[in-house]
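Let me give you the structure first, and then I'll get to my questions.
Every protein chain except one is present and positioned as in the full complex.
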Amino acid sequence: MWPTSLATRLRIFPEQASTVAGQVDALFLFLVVVSVFFAGLIFVLVGLFVIKYRRRQTDAPVPSIGAEVASAESHDHSLGALALEVFWTVIPLGITMVIFVWGANLYFTMSRPPANAAEIYVVGKQWMWKLQHPGGQREINELHVPVNVPVKLVMTSEDVIHSFFVPAFRVKRDVVPGKYTVAWFEATTPGEYYLFCAQYCGTSHAVMGGRIVVMDRPDYERWLAGAAKDVSLAEAGEKLFYQIGCSSCHQTTNTGRGPSLVGKFGTMEKLASGESVLVDEAYLRESIVFPQAKIALGYPPIMPTFTGLVTEDGIVQLIAYIKSLAAPQKAQRP
Amino acid sequence: MTTAGAGTNYLNADYRVRSWLLTTDHKRIALLYLVSISVFFAIGGALAGVIRLNLLTPYGSLVQAETYNKLFTMHGITMIFFFLIPSIPAVLGNFLVPLMIGARDLAFPRINLLSWYIYVVGGTFTIVAAVTGGVDTGWTFYTPYSSTFANTNVMLTALGVFITGFSSILTGLNFVVTIHKMRAPGLTWSRLPLFIWAHYATSLIMLLGTPVVAITILLVALERGLGIGIFDPKLGGDPILFQHLFWFYSHPAVYIMILPSMGVISEVVACFSRKRVFGYTVVAVSSLTIAIVGFLVWGHHMFVSSQSMYAGMIFSFLSFLVAIPSAIKVFNWTATMYKGSIDLRTPMLYALGFIGLFTIGGLTGIFLATLAVDVHVHDTYFVVAHFHYIMVGGAIMGYLGGLHFWWPKITGKLYSEAWGRIAAITLFIGFNLTFFPQFIVGILGMPRRYHVYPPEFQFLNILSTAGATVLAIGYVLPLFYLTWSLLKGERAGANPWRATGLEWEADSPPPTFNFDRTPVVTAEAYAYPSLPEASRG
Amino acid sequence: MDTHILPTRLYVGIFLILLTLTAATVTASFFDLGGRLNSANVLVAMSIACGKALLVVLFFMHVRYSPRLIWVFVGAGFFWLAILIALTMSDYLSRGWLPLPAPWGT
Partner (left out) sequence: MAEHVAHHFEDAEQQREAATLGMWAFLITEIMFFGGLFAGYTVYRSTYFDAFAEGSRHLDLVLGTVNTAILIGSSLTMALAVQAAQRSRRGPQVVFLLLTILLGLAFLGIKAVEYGHKFEQHLVPGRFFSWPGPHASNVQLFFSFYFAMTGMHALHMIIGIGLLIWLTIQARRGRFTGSYYNPMEVSGLYWHFVDIVWIFLFPLLYLIDRHVH
C-alpha cells in the first residue's frame, strides 16, 4: 500500500542530498561518538558499582545528627578528590569547546549563500508555500531546482511564522512576517525530497509541505521551458510598477517627486537622517510597506504606504523589477 | 526523639475540612499541592495518551487537526505550568524545607497558603479555557499566531498561566527567605542538605525569571485584546522580541524542573550508598552555577529564527558552559556510589533511572547547542525526545523517587517494596521505548506538532505509542500501592531508611510544629559512617 | 534590635538633592548632546536616574544601614535586568554586521 519500500521505512538516518549535508553529518556523528562514550562510561560505572558494592548485610546504625561522627571525614577535602573534580570539569569543557567551534564555523557557512547562487522567492502563508523563479515560473508546494547549482531562498510570510525545512538538505530557516530571511542549498543528487513547515503555524501546519524536485541540468531546462509562466518576475514587476502608480513619482530620471530607481539596487543611499543604507531587498520591502522609515536625502516624506495594496508576491515582483533596472547600468558603487 | 503529645501529628491534629482549606501548616499545604498537581498530571497524561494514539497511523485517523493542536497545547501547558514547575518544590519542597533546616514552618505561612489558592485559580482558568473551546497556540504562545491569528481561547489560557506565575514567585520567595533566615543553630551553608541547595537555586530562578514571562504574556493579551501593536509586524512590532522575552524565562524554567530533582537524587544516592555525597561543595555550587548560567542561554531556542548569527554564536557558547555543571553532578553521583554499600530500594531505582535518562537527555542537549546540528534537528521530534528525557526522565523520575523516599515521613506508612520496584522498572522500560524512537524519527526529519506525517515514519511512531502504553501502566501502579499503603501499610517509624538529615529526627508523620525544641546541628550533611571492609562481604 | 533612626534633616536633604537632579535632567534634555541615537543624552539622563535611584535605595530604603545580604539582593535584581537587556540587544545590534554577499555578483 505504502509508496515506500521496507528499506526506507527502517531507515535510521536521513539521506544526504546537499553539499552541507555531509559536513553536518560528520559533526553529528562526532557528537554521537562523544555521547556514546560518556553515556557508556556512566552506565558501565554505575552498573559495576551496583554489582560490586551491593549491600550484603546490614551495616552499622546511623548515629543521630548531634552525635560525633569521627569517621565521616569528607572525601572531597583530599587532594585526590580535588584533582578528580578538576579532571572531569576540564575534559568535558575542552570537548565542548571543540564542538562549539566546529558547529559555529559550519553554521557560518550555512548562513551565507554563495555569491553566484540562483534566487528563488518564497512566500509562506497559512498553509502553503508559494515559490517564484526569476524567470516568472510560479509553483505551489513544489520547487524544481537544478542539481549542483547553489540556490538562494529569499523568504517572507504573509501571516504567521513558518519554517522552511528540507531534511535531506539539512536546511531549516524560519520564515517571518515583516522581513526577509535567507537560506541556501546546493543539491547534489537528483530526486524528490520532502519540504516541511517546521514552525507551528495553525490548524493545517502538518500538511503545509511539499517536495523539492532536484533535476539534471537538461531536465531542468526542459521543465523551465514547459512550466506554466506568464511573464518573468521582473516583467510582472514592471507591469505592477505602472499599474499601482509607482511610476508617477519614480521616473527614469530624477525629475519625479521620488528618486529614480534606475541603477539604484546595490548602491548606498544617503538618508535624510544623515545615515546611509544599502539598497537591498530588505530596504526596498521596507520602503514599500513603511515608506517613512528611511527617507532618501533630498526628497519629501510623502510616499503613502502600499500595505494592503500589494501582496508579498507583488512586492517580490517589484523588487525583481527594480533589480533589473540596475542591471544595464554600469556598477554604480560609491 | 519523640513528641510528648502521644500520637498527635499534623495529619490527625484536626479533621475538619476547614482545617485543611485554611491551614498555614507547610506540611498540609504540601499535601494540598500533591492532590492538585496529581489531578493536572492525570489530565496532562490523558492528553498525551490521545496524542500517541492519533500518531499510531500517519493519517491522523483519531482526531481532527484542530483537536490535535488543542491536545498538544493543553498537554504542554498542564504538564509544564501546572505539574512540572510546582511538582517537587511545592510538594516535597514545601514539606521538607522547614523540616530539613530545623524550622517550625516556612517564613510566611499565610503567603504559602495564598500561593496554593493562586495556583488553583490559575488552574481553573486554564481548565475552563480548555473545556470551553480549547486553545491551539502551542504552550509557547508564539506571536503573531497567538496574538492575531489564532481564534481559540488564548486570552483565558494566558490569564491562567499569568496567574499561576505568581504562585510560583511566592513559593520561591518563601523558600529564599526561609533558607536564609530560619536555619537551625549550627546549620551553616556548608552543612545544608543538597536538596536545600537545589531548592535555593530553583527559587532564585522563580524569582528572577517568572515576572518576565508574566509581563510578556500580558503584552500578548494586550495586543490580542486591544489590538495595540507590540509583537505583530503588521502593527509595527517584531515577533522575534516575543521569543527573546519568552525564552528568557522558559529556558531557565527547565532548570526549575530539573534542579529540585537533582537535589532529591543527591539525598537518595547518599542514603542508599551510605556515603557522603562525593564532592559535596562542588555539587552544591554547581546548582547555583546552573541557575545563573542558565539565564544566559535562552537564544539557543532561536538559532533558525532569524536571530543574528553573532548572537547565535554567543548563546551557543554559553549553552556549552551550562552543560558542564550538569555533567559534574552526574560524575559526582557516580563517584558517591564507589565503595558504598548500595541498597537497591525503590527510591534508589528511581535515582539510578534518573542518572541514566538525564545523561542521555543532557548529552542530546549538546546536539541542540551545536549551531550547525541544531539547524537540522530544531523543531523536530529530536527536540521532543530530548526535553522529555530531561523533564520526564529527569524531573518526574526524581519526583517519584523523592515521593517514595519521603512517603514514610509524609504518611507514616511503608508502601509495598516489591510493587515499588516493579513500578520503577516498568517506568524505565516504558519511558525509553516511548521516547528513544523519537530521537531517530526526529533525525529523519519529522517535525514536531504534526497531526499527520509521511508513512515512512510510522514504524517508529508505533514503537513510541507502544512504549507510552507501558509508561501509562508505570504511572498508574503507584497510585494503587501508595493509596493501599495509607490503609494497610506498616507503620514506618521515624527513620525507616536510617538516613541522616533533620527531617528524619522528627516523628513520622511529624507533629504540627515539627520539632519540640529547635534542634542544634553539629555535623556535616550525610554523616554516614564509613564501613568496615568486612561488612561489604 | 539595632534600628537606625535617621534624622529628619537627612531625609529632607536627600529630597532636595533629588529635586535638584530632576531639574538637571530636565534641563539637559533640551540640549542635543550628540551621539548616534542620542546616546549622549541617554547616558546623561540614565546616569542621573541611576544616581537618584541610588539615593532612594540607600537612604529612603535604608539599604545603607542594612546587612550585606540585602546589598547582594538589590545588586542581583539590577544585574539580571542588565542580562535581559544586554543579551537581547546583542541580537538586534549585530543583525546588520554581516551583509549577505551581493547577489548581483560583485
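The chains carry the letters A, B and C, assigned in the order they are written, with residues numbered from 1 in each.
In this text, a residue touches a chain if its C-beta (ideal position, glycine included) is under 8 Å from a C-beta of that chain, and two chains touch if they have at least 3 such contacts.
All values derive from a computational prediction rather than experimental measurement.
Visitor: Sort through B:L208, B:L296 or B:L444 and give me the one touching the missing partner chain.
Guide: Result: among the candidates, B:L208 touches the missing chain.
Visitor: Considering the complete complex, identify which of B:G45, B:G76, B:P89 or B:G237 is in touch with the unshown chain.
Guide: Here the residue in touch with the unshown chain is B:G237.
Visitor: In the whole complex, what residues of chain A lie against the chain that is missing from view?
Guide: 273, 290-293, 295, 301
Visitor: Using the document's contact rule, name the residues of chain B that touch the chain not shown here.
Guide: Touch with the absent chain occurs at residues 98, 103-109, 169, 172-174, 176-178, 180-182, 207-212, 214-216, 219, 222, 226-230, 235-238, 241, 244-245, 248, 513, 518.
Visitor: Taking the full complex into account, what residues of chain C touch the chain not shown?
Guide: 1, 3, 5-6, 8, 11-12, 14-15, 18-19, 22, 25-26, 28-32, 37-38, 41-42, 45-46, 48-49, 52-53, 56-57, 59-61, 66-67, 69-70, 73-74, 76-78, 80-81, 84-85, 88-89, 92-93
Rule of thumb we're sticking to: only the chains that are shown with their structure count from here on.
Visitor: For chain A and chain C, what's the span in angstrom between their mean Cα positions?
Guide: Their C-alpha centroids are separated by 37 Å.
Visitor: What is the distance in Å between the mean C-alpha positions of chain A and chain B?
Guide: The answer is 33 Å.
Visitor: Pull out every residue in chain C that's touching 2 or more other chains.
Guide: Correct list: 98.
Visitor: Which chain A residues reach two or more other chains?
Guide: In chain A, residues 111 touch at least two other chains, as defined above.
Visitor: Along chain C, where are the residues that touch chain B in the complex?
Guide: 69, 76-77, 80, 83-84, 87-88, 90-95, 97-98
Visitor: With touch defined as at the start, can you tell me which chain B residues reach chain C in the complex?
Guide: 180, 208, 212, 240-241, 244-245, 248, 295-296, 298-299, 302, 307-311, 314-315
Visitor: State the interface residues of chain A toward chain B in the complex, per the touch definition above.
Guide: So the residues of chain A touching chain B come out as 2-4, 8-14, 23-24, 27-28, 31, 34-35, 38-39, 42-43, 45-46, 49-50, 53-57, 59-69, 71-76, 81, 84-85, 88-89, 92-93, 96-97, 99-100, 102-108, 110-111, 126, 159-161, 163, 165, 167-168, 170-174, 176-179, 181, 194, 196-207, 290, 307.
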